[in-house]
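Quick one: this structure, given as structure tokens, is what I'll be asking you about.
For this depiction, one protein chain was excluded, whereas all remaining protein chains were kept in their positions.
Moving on to subunit A:
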Amino acid sequence: MTGLSPTDLAAMLPIAILVAGALVLLMSEVFLTSGRRGFMAGITVAAAALAGLAALLAPPAGRVFGGQAVVDGFSVFVTVTVCGGLALSALVGAQWLHARDAERGEFYALALFAAAGMSLLGSAADLLMTFIAIEVMSLATYALAAYMRRGRKPAEAAFKYFVLGAFSSALLLYGTALVYGVTGSTLFSDFARGSGALLVIGLGLVGAGLAFKIAAVPFHLWTPDVYEGAPTPVTAFMAAGVKTAGFAVLVRVLMAVWGGAVMGSARFGAVAAALAVLTMLFGNLLAVPQRSVKRMLAYSSIAHAGYLLVGVVSAGAAGARESALSSVLFYLAAYTATVIGAFAVVGAVERTDVRAEPADAWDLSRLAGLARRRPGLAFVMAVFMLSLAGIPPTAGFVGKFLIFKAAINAQAYGLAIIGVLTSALGAYYYLRVVVYMYMRAPEAGEEGALALGPALSVALAASAVAVVVLGIGPGPIADLARAASMLTQ
């Protein structure tokens, strides 16, 4: 591992583009004299698009940085998904921040840094690389969560996210140390070198750290408060990006564990299956009583982590590996488009003056009668809700179909049945949003029209189109996901 070869640098091009975009935005804030910042979202979108293109067009380099990172179809898929999520979130953020007079270059720069960390996580093949990438991602998202820290809830959210995030990083680092102590290496591919209880404990700690990031029950406790308290565009970005990145690295770690026949690897599968069941069950059950749409979506994101875990667990069966991994990738792409769209609508209807009534800024009643006030907005929200509920013909249905198909291929019939039953439970609270939008009259004083700026309209249209196209013609993306499911260890 002496020096960096040109291949290594070329492989990191997407990440370099993201970081360069962030630096440009930071510098622009230094030299900017006027208050006009409309271009910043544009730069962010451009950087995201360029990074995504660079990832797509670059030839897969395989192992780089002495094996600490891998650039393969899987990492490219993750990078493109993250970049898509970044671009959509930036567009959502532009209007949201503008309406609150808080549009600054730092916001977009932090988002770009976070996306760089997420992309890196998709490539990580080494525990230290994982740790560095997670920290790059997390430090940026902690700051983003605290971006609008005035008010009790935002401050609590930011602080909670930071403390629990640091705790999970510590678990990860401690686990890494134990693994290194046993195997003498931090590469995923060297897990098989070691054996014994210490390795199992180390890997368990690594897994717990990652479970925090993907918000699996019982490591989910931070999620509702943080998702609710963080600025809505940030929540959208966290729900999509952090989840995608977290699952990417979880998949690589678990594949290494299963592929390398680590002692007790079967038990890791059983534990992951138990986590999947708990996550699906509690995520959905706890979402049912929520009145705040934002909080409901937070619990729903936990539930979706459960479905994704079903896919990951199914990858444990050798015969179902390809279908399981491609289903996870497809689900992540579908979820990214859907959840950012849903949070965008939440951000559009939320009260601008949060301090006045913090409790019900996102109450369901904000959506009452939306179908009359803004038929288009209500329609796309209905599409997102149907997709989250997994009802055809939306991306969410195809995602669930692929996940459960993988589970059945892996003969995990119980997981599939619990999955569909809990998703029927999910339909109840997603449809409640539709009930409020279409079947209730607007609250007094809420009849006024909502202003939708061009950036937000573009973001909403793009995610709605993506959700429907992925639902009706999932073929191309499903093929890409299938091609990307061959991991280079």
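Odds and ends about this structure:
Convention: contacts are C-beta pairs under 8 Å (C-beta built on N, C-alpha and C of every residue); 3 or more make two chains touch, one makes a residue touch a chain; residues count from 1.
Throughout what follows, contacts and distances are computed from a predicted model.
With the options "Gluconate 2-dehydrogenase subunit 3 family protein", "RNA polymerase sigma factor", "NADH:ubiquinone oxidoreductase subunit M" or "Putative glutamine ABC transporter permease protein GlnP" in hand, the undepicted chain maps to the protein name "NADH:ubiquinone oxidoreductase subunit M" (source: UniProt).
Set against the missing chain, the residues A:A197, A:M439 or A:A461 yield one that touches it, A:M439.
From the set A:A99, A:I132 or A:A427, the residue in touch with the chain omitted from the display is A:A427, counting the whole complex. Only one of A:I408, A:L452 or A:M486 touches the chain withheld from this view, namely A:I408.
Considering the full assembly, A:L386 is the residue among A:A273, A:L386, A:V433 or A:A484 that touches the omitted chain. Where subunit A meets the omitted chain, the residues involved are 371, 375, 386, 391-393, 397, 401-402, 404-405, 408-409, 413, 416-417, 420-421, 423-424, 427-428, 431, 434-435, 438-439, 473-475, 478-479, 482.
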